[in-house]
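As you look at this complex, bear in mind that one protein chain is not there, while each of the others sits in place.
Chain nomenclature is as follows: A, B and C, assigned in order of appearance, with residue numbering initiated at 1 for each chain independently.
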Amino acid sequence: MNSRIDVAILGAGGLTGRELLRWMLRHPNLHPVHITSDQCAGQPVSAVFAELDEPAYASLRFSKHADALPSGIPVFLATPNKDSAELAPRFREEGRAVVDLSGSFRLHDASVFEKVYGFAHPHFDWASKSVFGLPEMFREEIRSVHSEGKILANPGCYPTSVLGALAPLAPVLGKSSCIIVDAKSGVSGAGGRVEDAGFSFGGVYENFRAYKILKHQHEPEIVEHLGRAGQFTPDLVFTPHLLPTFRGILSTIVIVWNDTPDAHLLEAMVREHCEAEPFLRFRSTPEEVELKRVQNTNFIDIGIRSRGNKTVVVSALDNLVKGAAGQAIQNLNLMLGLPETAGLLLQ
Amino acid sequence: MNSRIDVAILGAGGLTGRELLRWMLRHPNLHPVHITSDQCAGQPVSAVFAELDEPAYASLRFSKHADALPSGIPVFLATPNKDSAELAPRFREEGRAVVDLSGSFRLHDASVFEKVYGFAHPHFDWASKSVFGLPEMFREEIRSVHSEGKILANPGCYPTSVLGALAPLAPVLGKSSCIIVDAKSGVSGAGGRVEDAGFSFGGVYENFRAYKILKHQHEPEIVEHLGRAGQFTPDLVFTPHLLPTFRGILSTIVIVWNDTPDAHLLEAMVREHCEAEPFLRFRSTPEEVELKRVQNTNFIDIGIRSRGNKTVVVSALDNLVKGAAGQAIQNLNLMLGLPETAGLLLQ
Amino acid sequence: MNSRIDVAILGAGGLTGRELLRWMLRHPNLHPVHITSDQCAGQPVSAVFAELDEPAYASLRFSKHADALPSGIPVFLATPNKDSAELAPRFREEGRAVVDLSGSFRLHDASVFEKVYGFAHPHFDWASKSVFGLPEMFREEIRSVHSEGKILANPGCYPTSVLGALAPLAPVLGKSSCIIVDAKSGVSGAGGRVEDAGFSFGGVYENFRAYKILKHQHEPEIVEHLGRAGQFTPDLVFTPHLLPTFRGILSTIVIVWNDTPDAHLLEAMVREHCEAEPFLRFRSTPEEVELKRVQNTNFIDIGIRSRGNKTVVVSALDNLVKGAAGQAIQNLNLMLGLPETAGLLLQ
Partner (left out) sequence: MNSRIDVAILGAGGLTGRELLRWMLRHPNLHPVHITSDQCAGQPVSAVFAELDEPAYASLRFSKHADALPSGIPVFLATPNKDSAELAPRFREEGRAVVDLSGSFRLHDASVFEKVYGFAHPHFDWASKSVFGLPEMFREEIRSVHSEGKILANPGCYPTSVLGALAPLAPVLGKSSCIIVDAKSGVSGAGGRVEDAGFSFGGVYENFRAYKILKHQHEPEIVEHLGRAGQFTPDLVFTPHLLPTFRGILSTIVIVWNDTPDAHLLEAMVREHCEAEPFLRFRSTPEEVELKRVQNTNFIDIGIRSRGNKTVVVSALDNLVKGAAGQAIQNLNLMLGLPETAGLLLQ
């Protein structure tokens, strides 16, 4: 049964918007009928995204942000943090299903939020009415987001790569001494405009560097939700790096345990969890985890190896798919009672 | 005074050989007069390395490995591990200054050596007569290598990036709980033939992955020499990764301390040490440490930031220069009593 | 009506095979049920192509080349030239629809064939029973390939990029003095194994060069079919180059006319032709023609500008899609009476 569900995308002119449009081309139910971008207003999809010159979008044009939305339809917010902070509660109060891809509803401690995002949240009371959309950790909460009148806060790309990989180990992470995360992302992880993505060729190509060391906004997001899933207070360091690639995040996570764990048991926990999840794939060696196997897919590939009281977990995903648009669709699928994988396999 | 010192390079047909030749073009004293490569034998330098089509090398041709060397001249060994294990002692017994760029004389525990390198060393007794050539840690030992009849074991590229960065902190590292090293290298770090460097375009480009997780031969090299410099037993995990770049290594090192240290003191230790070293450069923020600033130089750039009981140190170097050929020249300079920086600045 | 048609792919273990499998995931009719590769025999699709870890292929495994094919089903030959030369006639005589992606049935002059491909064709009599599968030039012939017992010779990637762009101008090319084609391809244009694609990272990255100058096998392919379409004898020079990219071919074609043509008329011919073709897209300026707009699509983007007696035509396509697997599917669609675009749009 392929019942048609119209949806809107606000802030559709960037990389995340393009990816939402691309994946919904194949979705049996979700159909974008209203997309906004002040900069692209009036243009057809194909004028902005030549690779989406498809019959299904022949009559779809960008509207302005302020234009009225068709009533009742679900909305993806691919808008800046401050805009989402205003729009998500308003749309939710209109009764719409809301999937917010910004960072505005992911944290639940107001003082942490202000420090990290640099502005006073106008509707922080809604934080308690938002659900963090990582299905591998919080699937049941996500299923009831819409019926309970909540906002779906779609996770950040780095948090997805770390939490998706640590989800299987959450029950035992309380026995860790500390967790050191070294994450590397292609330039599209910065979101923004398709044309520039914020980085010059000369500054990225044949180069590599770390950024926002001990200061990245995704660290508290990881700490909060990992702690909640594992019922502990993570002692965690997160260091992001900029790769000279366009797509993909690879995270190398070293867990230091209080005592030497059973390495086979840890590996079995990860493998079995992956087998039960539609978008986690267990790799028999962590060296097989690499960007090119996950690019343009909604999968997270995961590998693990232990020695003494240390465990190395490596994960890879596509930051624009499982790290953004793909996961947003996965979440809306769950919220609307559709099959979780609808539209997210190539088939 | 620019007295001329003739030198030989064995195994000069690869990336390291090319780099040794390139830097010695500008060296006021060292002049390669005998270079070997069975594969390139008979060819002039410019036929193998078009970018070295220079008057100074117009009459220099590759010899075979077995061809007799001019007597007495110093020799760089850019040969495979097994070859160096045989050749270095022989050349040293002939009275030559020997700088070995292989891994055969860097470790001092025979059982570790065999496990790591996979063969029984034919002359492991010489390990005790070799000096690990990291001037930032062991300068005085290096100065007397030649006079004491020892072999200079030139460090690996990854160990140089880690030990060079941790050298300033060695006196206090005994207070660390564990050290997590996440290192990333361009493809030339694998050495080998210039033409292929062992990696296909399709396998490296727009890709990223870890390799030899908890199994890399450079981990015990780091542990041994860091422990010696700091008089402690490091609890260290080293994870190497392959970048889609040609040159450069960036290492992100997280030190977990037993107690919260004085962050300003640590930073001051690093800054002051760098100021006293000709090839270490302190960067006021660790985000400024990046590959493009060190490529084609003999520098290591270092930055540091601490929070609570964690310190993040980031270092960058060119794996073919400070990580191989440049450091080898720096070591021979010290061994021969030449200025340490001779030939290693652009000037 | 989505009637199911099972198909086979011989030589499915390479880049072209992967791409055929990828596009048929979405095809409403064509379903691969038999895929061969001696090297991958016994393995499931996902073990060879991790990105194709899809439910539709869960039970599909590679067979050996010599294994018996299900009777009657159409076959794609992604095999080497010599293998195709043997297999295509045999399968055609079995009554199968045959789409051959090799170069073995594209040329119709035996002496040219031997000179270009370096071997004596075992079944060159079949050349006269093969049809060159460029729908934009020879659609009607393609529609009747199967009913007339002929072989479909799928065009080379470079010829598609040149002939697709020149198809609109074919009627007037008899008035040209000469045609200079400068073509540039990413490494995947060389076909071969997925893992290496025949090119090392160090040899391709930050590099660019021409190859097979005045000697490339695609030049006579272009000359024969362009001459046939335009009823003239082209005076044409074709120079291929290797780009440091993975996907895509951009061809810059300069036509020197005997007399100054009507520039507006030429542009109108191209624009109108593109509007009538499902996979040609006219770009209003030739500067808008670029690889990134056509990668992972079956489109050819085309732009044109004239000055005096010269016309510059620029075209871009994805060498693995319109230049290989996509066009092969387009051709089989036509041969089987399916909609020409079936499976070839993202939708």
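Just so it is clear, a contact is a pair of C-beta atoms (placed from the backbone, for glycine too) under 8 Å apart; a residue touches a chain by one contact, two chains touch by 3 or more.
None of the values given here were measured: they were computed from a predicted structure.
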Relative to the complete complex, which of the depicted chains are touched by the chain excluded from display?
A, B, C
Among A:Glu19, A:Glu136 or A:Glu206, which residue is in contact with the omitted chain in the full complex?
A:Glu206
The listed residue (B:Arg281, B:Arg305 or B:Lys322) that touches the chain absent from the view is B:Arg281
Touch as defined at the start, partner being the missing chain; which of C:Leu243, C:Ile302 or C:Val321 qualifies?
C:Leu243
Give the residue, chosen from B:Ile5, B:Leu52, B:Val112 or B:Val172, that touches the chain omitted from the document.
B:Leu52
Of C:Ala58, C:Ala120 or C:Cys178, which sits in contact with the chain we cannot see?
C:Cys178
Per the touch definition above, residue among C:Pro28, C:Pro80 or C:Pro286 touching the missing chain:
C:Pro286
By the contact criterion defined above, which parts of chain A meet the unshown chain? Give residue numbers in ascending order.
187-188, 194-206, 244, 246
Had the left-out chain been drawn, it would touch chain B at residues 22, 25-26, 50-56, 206, 281, 292-297, 299, 301, 345-347
Interface with the undisplayed chain - residues on chain C
177-178, 180, 182, 184, 186, 203, 206-214, 237, 239, 241, 243-248, 250, 252, 254, 256, 286-287, 289-292, 295, 305, 307, 310, 312, 314, 316
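The rule is simple: only the chains that are shown with their structure count from here on.
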Among line, ring, star, complete and other, which one matches the pattern of chain touches?
complete
Chain closest to the middle, measuring from C-alpha centroids that were averaged per chain
A
Which chains touch each other through the most C-beta pairs?
A-B
How many angstrom between the C-alpha centroids of chain C and chain A?
37
How many angstrom lie between the CA centroids of chain A and chain B, rounded to a whole number?
40
Residues of chain C that touch at least two other chains are 206
